[in-house]
Structure formats: C-alpha cells, structure tokens
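For this depiction, one protein chain was excluded, whereas all remaining protein chains were kept in their positions.
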Amino acid sequence: MPWLQRSTLGLIAAGLTLGLFLSPPDYQQGDSVRIMYVHVPAAWMALFCYTAMAGASAAALVWRHALAHVAARATAPIGASFTFIALASGSLWGKPMWGTWWVWDARLTSMLVLFFLYLGYIVLAGAFDDRERAQKSAAVLAIVGFVNVPIIKFSVDWWNTLHQPASVLKIDGPSIDPSMLAPLLLMAIGFATYYFWVLAIRMQDEIMAGKIRALRLRRAESEAGDRSS
Amino acid sequence: MTPFQAFLSMGGYAGYVWPSFAIAALALGALLFASLRSRKATAAELDALETQAGEEASET
Amino acid sequence: MRRTLLILRRDLRLALRQGSDSFAAVMFFVMAVALFPFGVGPEPNMLARIGSGILWVTALMASMLALERLFQNDYDDGSLELLALAPLPLEAVVIAKIAAHWIATALPLIAAAPVLALLLHAPAEILAPLALALLLGTPTISLLGAVGAALIIGSRRGGVLLSLLVLPLAIPVLIFGVGAVEAALMGLPARPYFLVLAAFLLAALPLCPWAAAAAIRQALE
Partner (left out) sequence: MTRFTGDDVACVRGERTVFFGLSFQLGAGELLLLTGPNGSGKSTLLRLMAGLSRPIGGRIQWDGEDIAAEPERHRSRLQYVGHADAVKPQLSVKENLGFWASLARDGVSPGAAIEDALAAFGMEALRDMPSRFLSAGQRRRLALARILVAPAALWLLDEPAASLDDAAVQALDHALQSHGANGGIAVVSTHIGLAGETATRARVLDLTPARARPVVGTLA
C-alpha cells in the first residue's frame, strides 16, 4: 500500500512538472492544450474503471466470488470521479476553442452517458436493504451497461456526424509530438496507481464493514438465544 | 511581465488551464480523503466491537 | 410456446381489467406532448422542426412509467416465484410479460403519436415513418425496460431508479428513431435508420430476456 501511495504522488508530480513547465505550448491552441494532460488520462481511466467494474461483476456472478463484488462496488465512485474530471476538463478545454462551455461533441457526449451509467450503478447498489441483493443487482447492471457502451458510442458518433457543428478542432488536438507524450503517459500511469491505491483503501473499508455486520448479527442472535432459552 | 507571471497566465488561457487542474485535484483529493476517513472510522468501530466481544467472552 | 401464450393472455386480461397502468402511461404521453407548446412557444414551424424529437422523448419516458411495476406486482403477491417454478424457462415468462406489456401500453402510444404529431404541426408525410419507427423502437425500449424492472424488484426507490438505469441504454434507439423521422422529413431515404432500429431489436430480443431472467432469479433467491 505505501508503495502505491508513493508511486502515485511521484508519477503525478513528474507528469505535472513536465506537462505544465517543460512541454511546449501547442502552435494552434497555445497553452490551453495543457488541459489535455488531465482530460485524456481521466477519460482513459473512466473507461478503464467501467471495464474493471464489469469484469469484476461478471467474475462475481459466475464464480460467486464475494471479493469481486466488493472490488466492483469500490471501483464505481473512483470511475465516476474520473468521468466527472474528464467532463469538466473537456468543457474547460472546449470553451477557448468553441466559445461555449458544452459542445455535443461525440466523445464528450459518450463520456456524459458513461457518467449516467456510473450514477445508475451507484444508486442501484445503494437501493437495497439486503447487501447481497444490492451486489448482485448492481453486478447485472454493470454487465448490461458494459455491453451497451460500444452501441452507445456507435450511435452517438453517427448522431454527431449527422448534426455536425462547425467544430474546427477535434478535442484531442493535433498529433501528439514526443515532448507532449511523456507527461501524458506519466499522468495516465499516475492516475492508474491512484485508482489501485484508493481501491485498496475502499476494499479494506468494505471488508471490515462486513466483519462488523457479522459481529452485530451474532450479538443479536446470541441475545435472542439467551432470551428464548 | 515576470517569467513567473507569464507562466501563471498560461498564454492567456489561465482561466481554463488552472481550473481544470484544480477540479481534478479537488475531485481526486476529496475521494481519497473520504475513503481514508471512512476506513479509519470503520476500523475504530471494528476494534471497539472486537474488544467488547473479547471482554464478554472472558466474562462468561 | 403454449404456456408462454397462456401467460401473455393472463397478463393482457389483467391489464385490460385493471387498465390503470397502461391508461396512465398514454395519458402521460398526451399531456407531456401538449405541454411543450407552452414551454417553447406555439410558433408552428418551430414545433414542426422539433416535433419528432418531442414525441420520441415523451414516448420513451411514458413507457418507463408503465414498465416500473412490470414484475413488482407479481413479486409482491407471490406469483413471480410460482412463474419461476412453472415448467417453462423463466426467459419465456419474461418475454410473455414484455409482449403483454407492449401490446397493452406501447400500441396505444403508437396509435396516439400521429394525432399528437398533428398537434405539433408536424407535416403529414412524417406520420407513416413516425409510426413505423415507433413500432420498431418501442419493443426494444420495453425489452431494455424489462431488464431495469427486474433489477429494481424489491428495491426502495423503484420508479425513479428504473429511468436512471434504462434511459442511458435507450439513447441509441432514440437517436435512430428520431433520425428515421427526420430523414423522411427531408426526403432522404429513411431505410437505413429502420434497418438499424430492427438490428437493435434483433439484438435485444435474446439478450434482454436472458438478463432480466438472471436478475429475477437472484431477486427470488
């Protein structure tokens, strides 16, 4: 765990210094391209977390593995945060380029839908009193959602080309030259280690909560047992 | 316009670059902080329950 | 197959006798569409331009409204576990219930849509493509909604939850449904849109009942 913490902080610090200080501004977008060093890794992580969530859910349902449920449930808020960051930074990046805060660009729109899928999962996971029901229900939703992500992406792309606003610059900007690639990768790996770090914390939390519930149940039953005997 | 101020202005895009980094830092920081705090609280609760269960075991 | 039709007939009889759910959905559809002119203004060619979008979005939400209790009633009175124990696959039971729901609710919606389109000054030539697009699209929405309805069985915030879960998944149907109508409006060939809608339906037909049955099984555990 501590090495996760150190590598996350180290990677992100390196990524930031390179991204903000050393890498050159873009010839068209100027310094606003630096938003890419947050936006693109966050977008990658948003998709990575949803895939991880669906994978863990499938493993949990097929092999009835409780830990996989815990992993999926712990991943959801992290994925949702990355999606939110991707949306916010995408909008902030879009403003100087297209003059409006929100553009129904194909990628941003798909990211918005992914954000709704995350919210749906989180709310469903919390909508049942019985924890086991909540886990299994949310797991089925994660898988159904995952199957739909490519279909939604396909439809949004088609829909976007249909109503193509005069967007001159695509969101990911010109081809990335090496000096920009390094900070981008550093930030991406830094975000990934952040994910595993917070995942570990949330899973430990969930496992301990499981123990607490078991102890509480035993106390309630032994009390009932004492009363009836 | 000292180099530091030039850096801060981000070629005129300061209003967009800094907020996006700030939002990222805030979101990730808040999630981390909330997770750490919740884990600490759960750990404390678990210890309390376990010590209590331990005492009862020793009494009976 | 006989048993599937049996369940379909029973659900239809229940829907007709009790009627409230599907009638409420159609009334919601009519009222929601009628609200838009008050919001965006009565100006005819503005309404005509966004008419098909309004019709599709409100039809989508109306069917969510009706789908919310698709399994909940049977779950509450114990029929769902008996249906799960009946000598036919649970997927067949799900298909029967979805079909009954679609006939009782989506068909009236489709019947009402052309009338409402006129309310929105929509040109007459979009009425046929609109009806066909709805005919192809609403079954997929009912199939997706059934998965959502199965997932929320026994949950606390059922209704609101169903829309949050299913509407993002229904976006492709919405995009190509409205696309078909607008293509017809502009005189472009609408066939590709209908083919994509049919493709979604053919994909949803096997997958959604399977997912819904899985969700029901773990709800009954």
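Per-chain numbering from 1; labels A, B and C assigned in written order.
What we mean here is this: a contact is a pair of C-beta atoms (placed from the backbone, for glycine too) under 8 Å apart; a residue touches a chain by one contact, two chains touch by 3 or more.
Please read all numbers here as calculations on a predicted model, not as lab measurements.
Participant: Check the options A:I12, A:M45 or A:V70 and report the residue that touches the missing chain.
Facilitator: Counting the whole complex, the residue in contact with the absent chain is A:V70.
Participant: I'm checking contacts with the chain that's been left out. Which of A:I151, A:A182 or A:I207 qualifies?
Facilitator: A:I207
Participant: Take the complete complex as the reference. Which residues in chain C touch the chain that isn't displayed?
Facilitator: Residues 2-3, 6-7, 10, 13-14, 17-18, 76-79, 81-82, 84-89, 220-221 of chain C touch the chain absent from view.
As a convention for this text, only the chains that are shown with their structure count from here on.
Participant: Rounded to the nearest whole Å, what is the centre-to-centre distance of chain A and chain C, using the mean of the C-alpha atoms as each centre?
Facilitator: About 30 Å, centre to centre.
Participant: Centroid from C-alpha atoms only, then distance chain A to chain B, rounded to Å. What do you get?
Facilitator: 16
Participant: How far is the middle of chain B from the middle of chain C, if each middle is the mean of its Cα atoms, in Å?
Facilitator: Distance between chain centres: 43 Å.
Participant: Where on chain A does chain B make contact in their complex?
Facilitator: Going through chain A, the ones touching chain B are 16, 20-21, 25, 30-32, 34-35, 38-39, 42, 77-78, 81, 84-85, 88-89, 92-93, 95-96, 194, 197-198, 201-202, 204-205, 208-209, 211-212, 215-216, 218-219.
Participant: Considering only the defined contacts, which chain C positions touch chain A in the complex?
Facilitator: 147, 151-152, 154-157, 161, 164-165, 167-169, 171-172, 175-176, 179, 200, 207, 211, 214-215, 218-219, 221
Participant: Residue numbers of chain A touching chain C in their complex, please.
Facilitator: Going by the criterion above, the answer is residues 61, 113, 116-117, 119-120, 123-124, 127-129, 133, 136-137, 140-141, 143-145, 147-148, 151-152, 154-156, 158-159, 162.
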